[in-house]
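Okay, structure first, notes after.
All protein chains but one are shown in place.
Chain IDs A, B and C follow the sequence of writing; residue 1 opens each chain.
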Amino acid sequence: MAVMTYIDAINAALHEEMERDPNVFVIGEDVAKMGGAFKATKGLLEKFGNERVIDSPLAEGVIISSSIGAAMAGMRPVPEIQFVDFITPGIDAITQQAAKLRYRSAGTQTCPITVRVCYGGGVGGGLYHSQSNTSWFIHCPGLVVVAPSTPYDAKGLLKAAIRNDDPIMFFEHKKLYRSIKEEVPQEDYTVPLLKAAVRRKGTDLTAISYGYTLQLTLQAAEEVKKKHGAEIEVIDLRTLSPLDTDTFLESVAKTNRAVVVHEDNRTLGIGAEVAAVIAEQAFDCLDAPILRVTAPDVPLLPAAAELEHFCTVSVEKIVTAIERTLDH
Amino acid sequence: MAVMTYIDAINAALHEEMERDPNVFVIGEDVAKMGGAFKATKGLLEKFGNERVIDSPLAEGVIISSSIGAAMAGMRPVPEIQFVDFITPGIDAITQQAAKLRYRSAGTQTCPITVRVCYGGGVGGGLYHSQSNTSWFIHCPGLVVVAPSTPYDAKGLLKAAIRNDDPIMFFEHKKLYRSIKEEVPQEDYTVPLLKAAVRRKGTDLTAISYGYTLQLTLQAAEEVKKKHGAEIEVIDLRTLSPLDTDTFLESVAKTNRAVVVHEDNRTLGIGAEVAAVIAEQAFDCLDAPILRVTAPDVPLLPAAAELEHFCTVSVEKIVTAIERTLDH
Amino acid sequence: MATAAQYTETLPREGSQQLDPEVLRRLYTYMLKCRIVEERIRVLYRQGRFAGNYFAAVGQEATEVGTTIDLLPEDTVAPSHRNFVTNIMKGTPLTLLFAHIYGRETSPDQGRSAPAHCGYAPLNVITPSSTIAAQQNIGTGIALAYKMQRKPNVVVALTGEGATSLGFWHEAVNFAAVHKLPIIFVIENNGYAESVPVSLQSAVEDLSSKAAGYGIPGVTVDGNDVVAVYTAMREAIDRARSGGGATLLECKTYRWYGHSEIDPAKYRDPAEVEYWKSRDPIPAMEHYLTARNLWSDQWKKELTAEINREIDEAIAFAENSPKPKADEALDHVYSFSIRERELKRKVWSPRSQRGSSWR
Partner (left out) sequence: MATAAQYTETLPREGSQQLDPEVLRRLYTYMLKCRIVEERIRVLYRQGRFAGNYFAAVGQEATEVGTTIDLLPEDTVAPSHRNFVTNIMKGTPLTLLFAHIYGRETSPDQGRSAPAHCGYAPLNVITPSSTIAAQQNIGTGIALAYKMQRKPNVVVALTGEGATSLGFWHEAVNFAAVHKLPIIFVIENNGYAESVPVSLQSAVEDLSSKAAGYGIPGVTVDGNDVVAVYTAMREAIDRARSGGGATLLECKTYRWYGHSEIDPAKYRDPAEVEYWKSRDPIPAMEHYLTARNLWSDQWKKELTAEINREIDEAIAFAENSPKPKADEALDHVYSFSIRERELKRKVWSPRSQRGSSWR
């Protein structure tokens, strides 16, 4: 075991997987010589050479589509998209090619790729370095969408993703990269895909989140306990698509109240799906409206600190929503 | 008044708007000499010439981005995307440029464009001529997303869209183009954007839909009335973003039951947002779970008739969901 | 679009190398087969015997055949919507091709993809999507893998001239050039992208002139001259196989019919169509072979009969094949099954925590 940051955990997973399987390779802007914009791929070029660690041209479309092809031919590409804000040139390759290849060929042609994407706001990045955009991919069958919220999960889920046979969108939150540390095994392990985690046990309300706001949700739970004695169960979705609905439905069946938290825009953020599933499959268990704590429906995030702060989910906003739900 | 198909109504709106305002122009693949893949732009080249009716190169990115620029310089472009399945090369221009231009310039630079897009399944088009993809744009603040379901609305909403100052995604359902007819004024009129319509009055359940499935929902309502005497209120969303939540919330407050119907994939289709809004803002009015009648989460639509049919929303499926909700 | 004057009217001209008689006869045989197969598909479509649509390459056989014949099974073909027949050169059985056209369970994709979109994994034909240039760009990745794996294989990627306007096309050609990948980018310039003439796609006459901007060889050939196409292609393939990297090959040709079976193609001048029909690559090749004593009417009759017999059998196979079962629509979305998720949703109730199930 070693105390690791989230970015260390990602880096370790890449080193280990590239050692384990010679078919694994990395491609993206600045991933080789510079070791990645956030240093996620640090040391890979030195260890594995420039055939397996490729500084691509500035073209997200070809980063993804060449990965798809290489995967069809037996490789295990791990392309990196520097910021999800720049994933648009690669959206066709992801949603129309990777996501549908298995289906359109009835399973005879497949592309196991793990697209690592940096996302998320709250670091003053402005309108083009703060986006989430997970919804575009959650709404696309054929893709697995993963978004770890802890260093332990980051390593274990990335390894599981690379070994999985589906095209996977792997969302790494830039604010998590260096803000939290935890014990992470230096040995090989995986964390199962498609499974949510109960991060905090509770009986009075189920709070559902992922990524950076999961950390805020946990803090909010503690604060609500301090203020009101209520016990909030906190669920980390981990895989955003296909959703592990059982874990949160079971929790809501017990607590009878739910709040969903995410930093992306409100409309058709993942919170909409979670709320809709609860309203459909656990309606009779519910004692209160399902509130969503999210960014407003404006472009995310404006640069000036005052504006950014206004749009950003905070512990306080989560506490307020929990209180309102408990009071209902 | 004249009896018109949906495509006639679109065509009439384009002719009238181009006559009214010399800044309106049309650009897209095959829109000029061929008059559009579905003949929506028929007759425009002959009347307005090839400066205002432009057969673009095969590049959705430049269709949209050149429209954005032209709009900034005072024009009123009405670009056409032949099939929404091929909108991916233009997604950056739509979501990162058009949607955010007003915001990032604090209103000093704007781009009034109306992107006409053909969408929808059920005509044997297979995996790449059947998609909806409205969710990508609904989830993007700064865009207005419109999807008329009748010839009357098609003409009135298209005219309103062209005159509006926001970038608008205007979704036209290919199966509606020639399948329904109604009386449409030959004079100038507009239908207000951002307003849903109550298509059928009822007291027992609120069914919410748009586009082609609105027609199926109306049929289902009649069938439920015949079978059970129940009166279903049917709401046509018309504008998918920003959503007119008041109209359906007010209805649910009266009927206490809701079913949402759309042909797009279930996960993060517009039904998720509608259900989430109801579960949040009208929870106390609800007597039953909110059911969604949608396509399953598979790539839409497989080509073989049997497979296509399995994935397609039908009157029967809507009736079943309404019955289950009424029975709860 | 290319003007008449650019071509000598007698076809094919001699290639840069003398070709083996067997190769010449094979080129002819495959052109004939492609023609007969596609004309039959068009008849079936008009008879309403299959649904969807079809994009015939009739008239373009010299390019279809010259670029994809004589590849190794391990080589990849990356077809566009108009390259259904490249499957024939690759060796995909006609039975499967017609099962595919008919959307049957026995099709390589079990009825999922549209009629013109047929791939075949065992022989490395990529199952197409509709997005223009998509298979080409995936093919670039396959070429990258071949290079990494030190395999002597190549990728042949086909697009129309319309595709060159799309950014994706450019991204792949550039990437392949930078990494010297074993891929040949074939531009099948048939003068139109649906209704849009090439003059509205590009301000240059020869699209191979784009190659200079990428630092790869670029060649334009008469795409109705199967010997010219084949010869240029062999050179490009040899270069790719031996580590010399990518080539851009433009073949100027023409499609006889509409963009698809539902397109009357009124945007073209009938005289233009007639001119190109007079340049039909098949009788041209017949003349060429005859001059070399490699062709006879009798041989053509035999070939035709044999091809028709194979087609009849394939159609019978297709028509006797089962249709897909409706709920198979839920299969092959992921490596794991989503049937349970889609067919039975659990409902939680205050009474029974894991209550009833429903669809």
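Following the convention adopted for this analysis, a residue touches a chain if its C-beta (ideal position, glycine included) is under 8 Å from a C-beta of that chain, and two chains touch if they have at least 3 such contacts.
Since this is a predicted model, take the numbers as computed values, not measurements.
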Residue among C:Val178, C:Val219, C:Ala265 or C:Ile282 that touches the chain left out of view: C:Val178
Residue, one of B:Gln97, B:Asn265 or B:Thr312, that touches the chain absent here: B:Gln97
Interface residues of chain C (partner: the chain not displayed): 164-171, 174-175, 177-178, 199-204, 207, 209-216
For chain A, the residues touching the chain missing from this view: 29-30, 33-34, 37, 55-59, 61-62, 83, 85-86, 88-89, 124-129, 289, 296-299, 302-311, 324
Missing-partner contacts on chain B, residue numbers: 25, 51-52, 56-57, 59, 61-62, 65-75, 77, 89, 92-93, 96-97, 100-110, 141-142, 144, 164-166, 194, 242, 246, 249-250, 252-254, 256, 280-282, 284-285
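By definition in this document, only the chains that are shown with their structure count from here on.
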Distance between the centres, which are taken as Cα means, of chain C and chain B, whole angstrom: 35
Separation of chain A from chain B, taking each centre as the mean of its C-alpha atoms, in whole Å: 30
Sites on chain A at which at least two other chains make contact: 89, 92, 96, 100, 103-104, 141-142, 242, 280-281, 284
Multi-partner residues of chain C (each touching 2 or more other chains): 112-113, 117, 129, 131, 167-168, 333, 338, 341, 347
